[in-house]
Structures are given as C-alpha cells and as structure tokens.
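Would you mind keeping the following structure in view while I ask a few things?
Removed: one protein chain of the complex. Kept in place: all other protein chains.
Labels run A and B following the written order; every chain starts at residue 1.
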Amino acid sequence: MNHHRRLQLTKDGRLRHFIAIEGLPRAILMSILDTAEGFTSVANQSVKKVPLLRGKTIVNLFFESSTRTRTTFEVAAKRLSADVINFNISTSSASKGESLLDTLRNLEAMQTDMFVVRHDASGAAHFIAQQVAPHVSVINAGDGCHAHPTQAMLDMFTIRRHFGEFAPLNVAIVGDLLHSRVARSQIHALTTLQVNEVRVIGPKTLIPKGIDQMGVHVYHDMRAGLRDVDVVIMLRLQRERMHGAFIPSEHEYFQSYGLTPERLAYAKPHAIVMHPGPINRGVEIDSAVADGAQSVILEQVTNGIAVRMAVMALTMGSYAAQGEA
Amino acid sequence: MRIRIHGGRLIDPAHQVDTTTDIYIADGHVVALGHAPSGFHTDQEIDATGRIVCPGLIDMHARLREPGAEHKGTILSETRAAAAAGVTTLCCPPDTQPIIDTPAVAELIRERAAVAGYVKVLTLGALSKGLEGVQISEMKALRDAGCVGVSNAWRPIANTLVMRRAMEYAATFDLPIFLHAEDPYLYAEGCAHEGAISTRLGLVGIPEIAETIAVARDLALVQETGARAHFCQLSTARGMELVLAAQAQGLPVTADVSAHQLHLTEMDIGDYNSLCHVRPPLRTQRDRDALRRSLTRGVAICSAHQPHEPDAKAGPYAETEPGIAGLESLLPLTLRLVDEGVLSLRDAIASLTAHPARILGITGGTLAVGTAADICVFDPKREWRLADHMLSQGRNTPFLHWDMHGKVTHTLLQGRVVYRES
Partner (left out) sequence: MAQQLRARLAARALQDPFMIGIQTGGVWVAQQLYRELQLPAQLGTLNINFYRDDFTRIGVHPMVTPTQLQERVNDRDIILVDDVLYTGRTVRAALNEIFDYGRPASVTLAVLVDRGCRELPIQADVVGVSVALAAGEQIKLNGPQPLTLEITKT
C-alpha cells in the first residue's frame, strides 16, 4: 500500500525503515539481496566484523520473547560493529506501567540510532516508525500476525541462491496462514519478485478470509497443492492454536498436512524445503524431510545474518545519504 | 425571554413543513409560526436569513464519560460540545462507572446535565446487573427513575435464556430494549471487518455474521416475547435488511446507524489508522451503501460519540480503544449525504429529529406550536473544519480535517440560547 511505501522510503527512494515488504518496489528487494550477498564473506574473516556501523547504537526492543530472532539481529548488528542493547519487555509489565510511547521516548533519549522491534500486536512497528526522530530507523522483527519482513527476505535470499532467478518458480506455503506474519511477508515478497505462482495450503480454519486477494491460489489438499512446486515453505503450527479449536489434534493435522517424504515427492524432484523455525517434528514436518537432502532449513539460519546486516546497513545509510543531499 | 427567529427556512419533517417563516418563542415554547401572537414583545432577535431552522437534534447514542472516565470527557465538556453541534437531546448508554443499574446513577447524570444546562440528557438503564449478562436488572425502578430504555451496551448477553427473560420482563413494563447486535464468540476480540483488509493487516477480523446471527437471534426473541427492540449502530447490509424486513412484518423493532458508518469503510483503516478503530468495525462499501439506502425507511442517525484522551489512540491498532468523538460531525456528515444525493434535506433532518424522537418515545423532534423550543439553526453553505472548532474533550476523529458543509450558528434549549457561534 502507498502508506507503507511512504513511511518506509526516503524522498529519493532509499530504504529508511523496514516495516513490511508490502509497498516496496522490486528494486529495493533486489538491493537487499545483493547487499546481503556482499556480507556473506564477513563470516569467513578471522575478525568477523566490518566497521560500517561503528559508534551506532541499536536497541533490540522485544515485547515478545524470542531468543532466536533476537540473537540473529544481535549477531548481525555486532558484525557491523554497532553497539547493541537488548530490551525485553513483557507486554504484561508494559501494560502495568508506562505506555509503549513512553518506553520509546526513554530509549530514544539514550541516543539510539535504530530500533529492532518485535511486538505481539499487528501494526506495532508501523506505529513506532511513525513516532521516532528523523535519524532513527526502525526494523520490524515481527508484529502480531502482520509482518516479519527480514525472515521473508532471508527466505528469498535462500531461494535465489538455489535457483538463481524467481520468474519460473512455483512456491507453496503450507500450514497456519491465519496467524502467520512470516507467510504474509513471504507472499508479498514472492509476488513482488514475480515468481510464477504462489500457493497456500491448509485447512479452511487456518486460511484467512480474502487471502486470494494477495495474489495466491488456495489449496486444501497437499497432493494437489504440491504438484510441480519448486519451493515448499512449511509454517510452524503453534501449539496454543489447538485451544482455539482451529484443528482437532496434532495427530490429525500431521495426517493431512504434515510434510512427509511421500508428500514431498508430489513436488518437483529438485524442490527445496524451507521452514522459518523452530520446527515441530512430527507435527508439521517429518524428521526425514527436515533433515533430508532437500531441506535448506539450516542455510536459512545462516543466511539470516547476512540479510539482517544488509537491512541494517541500508536503512542506516539512507539517513546519511539524505543528509548529504 | 421572548425570542423571534426571523427569515430562516423552517424544516420540520414531523409535520412536513418546509417554508421560510418566522418563529416566536416564549416561556420555553414555540408559541407561533409566521405571525407574532398578539401582545408579543421580542426580547431577542435571531436573524436566520439564509439559514435553516430545524428541531434541535436528538442523538440516540453519545457517551459523556462521566461518571468514571472524566479524563476522556465530562458531562460539562461533552454537553457543551453537543450544544455547539445543534443537539438538544442525547441519550447515553449505561456503561458508565458506576454502571447505570440503579436509579441513583441515572439521577446523578441527569442532575449534573441539568446543572450544566446545555442539553437534555436521557439515560439508558442496564439490562443486566453490572452488565454482566447474568441477572436481569431492576428495570421498573430504572424506568421510574427516567431511563428511556435498557441496554447491555457492548457487553454480551451470551446466554439466550437470560436474553429471553430480559425481553419478557422489559415487555412487562413496556420498556424498550436497546441492542448492540454482536455475537460474542464470533466477535472474538476482533478489531476490524473480517476480509481481505484484516487479513492483509494481520488484524483479528470480526465477521459479518457476528452481527447477523445476533440480529437473527434477537429478532426471534422479539417475536416470541413481544418486547420493543431497537438495534443500535448496525454495520452490515444483511443485519439492516433483517431488521427492516421484521419491521415490515409488523414487529416492534427500529434501528439506527452511526454517522461515520455512512461515510467510512474498512479501506479507511489504511495502515493502522487507529482513529478508524470503531465497534462495530467499518465494513465494506457494499455495507455502507446498503446502510445509506436504509435511511429513507425510518432509520435514525446517531453520533456514537466516544471521546478519548490522546493516549487511548496512540498505540498499535488492536491495542487502541475503539470509538470516534462524533458529536460535532453528526450534522455535517448527515448533510454531506444530501450533497451526495443519498437523501433529501428533509429526510436527513428527520433522521436526526423526528425518527429518534419516535424511537425513544419522547416528545420533541418537532417545532409545532406548543412544543418545547429546542431548536437548531444552521448555515447550510458554510464550509468549515472540525480541527478549528472542536469543543469535545476528545479529538479522536478521522474527520478532523475534512471540509464540512453546514455549520450550526444557534442552538436553543427550551427557549434559551445555549450556543451561539462566536
């Protein structure tokens, strides 16, 4: 949407905040992937650091605990030589006392240059980006069921490394689309990068209304949905979803939508299997697939660092460039 | 005090009046139209040339926030805003703190409103004790204390048996029930219309059927119990269709729509504009168009006024509080429907005067000789913006910078000028 675009890009079209994939032009997504490619070599250095963000302060502002995601952002920031401060605020304590806005003002007063935000409410990163001072960048590390754009970009990076191009690919996203911020960002990224087809597969209880308007085809059957697919993206099934009566049991879910070697055989022979992690073995994916030759799940984790470095460097650099102009 | 309002175009839909004439007011009442009664000496002249003179507006649904949430608004601040909006009577729902489930709270609100002196404030009593949806309230006592109806506001009565008994009991005392039709399970703490937009934004959706199922259930209960029921702020085409069909079959049911639902749709949420976070949620354009069409069938328009402090709207969309401070946009948004060819001017004014008066079962909403001189005078041509004039303590409105047509210049309450544009 235009709103997203206005907020995320500077006047001269550089990436200022990274809140959502939606609304970003293809060229920006490609520049993230290209820049990330450049950062992959840093891991080979004996000093695994580049001095790009030396003297900058990055605050990891996590209102929803996630050690994994926070750690990858922290590693990315440190490899860019930035100073990193971690703030874990459980929403319960936040609601007791100061408002989100107050928390933000306080941290901003400590000369913060970037916020990496995770929050359980959709739109939280967007809200924060609207509030921060002009020199501060905001990166969305996951907001509610809305977006998780860096995860989507590392998935695109992984796909590009395997196939080289996006145009001929058929991609299937399987599982709990209803609650998945990752899936929404992936869909926007895949359609912006113009893959051949994006499919979503799941029971009707987990496929949100009107998702077809995001440019995807909806399937409720794995066999039909996986046919001729190049990339299979499995989504994590949150255990707590069972209490909401979205599925009757993990067992029955696995029977219908679990990715087994037999089901994977419906896809193209060279198809890769992805998962944003952490995986539930035996719930959404069989161990034989998760650990199998077609799985690129660990590559995704590795690529996550370079992609996050790229997003941090690009957003921080945009203000600098703006000042020059 | 004797007042003459001269030169204005008098529109009184209740009596099919639309003519340029003078109005004479004495002792709080309209005493004559056209010619001064004998011996009438004017104390005050109001020149209404080029303006429209109509009955004071009756707002079916406005929260004043007092008692309990004075940081959002007070009876004084909000009734003053109401007077500036041309409103002379408003009805406030029972979800104050304390809740209006005893005569004392109802009396307190009316007394404070009387002291403020800007508008006549009516109250709805709680349908269930503490609005908890379990035990029916002392409806007769509430009626005797002046409550014009009973309502559970936005708190659900999930138990159909409780609703049945509440309707039966209310019907016993001929007390109308004001319903917010929303199935609590389908509502599921949602915050936007369920559809492509809520999906894109990752917001929990409130499906259309949350409203239609509740409407259908309550209509069946009305048929069974004979209670008089009023459906507040309907948001869906199908919900409205059900109510109007039941009405056509002779059931004692009525409905209103909030002014913002007649102009905004889910699209206006854009990227998490919390000012468009309302309950029921903004629906589709199809719904909006159907609600607009219903206005020729006796449906009232209300403000659904809900003032908030700035903090209530400063946050991620789902965490903000729903509601629009709508009092001061009530008239201009209704007049906008006339500009857009949806309604005749007379029907527009009826939806703010005669229809709500009939639904609430009160005298008023007319300027016939002998009625209380509750009068609104407005300049239909004047262009203005809420941002420059708002008096409500809450400035939470997505209409703040809209170009509005039609500005109230005078409001009279029982023959007394309570607002004059400065």
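Assume a residue touches a chain if its C-beta (ideal position, glycine included) is under 8 Å from a C-beta of that chain, and two chains touch if they have at least 3 such contacts.
Here the structure is a predicted model, which is why all the values come from computation and not from measurement.
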Q) Looking at the whole complex, which visible chains does the left-out chain touch? A) A
Q | Candidate in contact with the missing chain, chosen from A:P203, A:G277 or A:G317 | A | A:G317
Q | Contacting the left-out chain in the complete assembly, out of A:D34, A:E165, A:D212 or A:D291 | A | A:D34
Q.
I need the residue numbers on chain A that touch the omitted chain, in ascending order.
A. 14, 30-32, 34-35, 37-42, 44-47, 49-53, 80, 313-314, 316-318, 320-321, 323-324
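What we mean here is this: only the chains that are shown with their structure count from here on.
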Q.
Report the inter-centroid distance (CA atoms only) between chain A and chain B in whole Å.
A. 45
Q.
Give the list of chain A residues in touch with chain B in this complex.
A. 1, 3-4, 7, 22, 99-101, 119, 121-124, 126-127, 143-147, 181, 184, 208-211, 213-214
Q. Can you list the chain B residues touching chain A in their complex?
A. 194-205, 207, 270-272, 311, 314-319
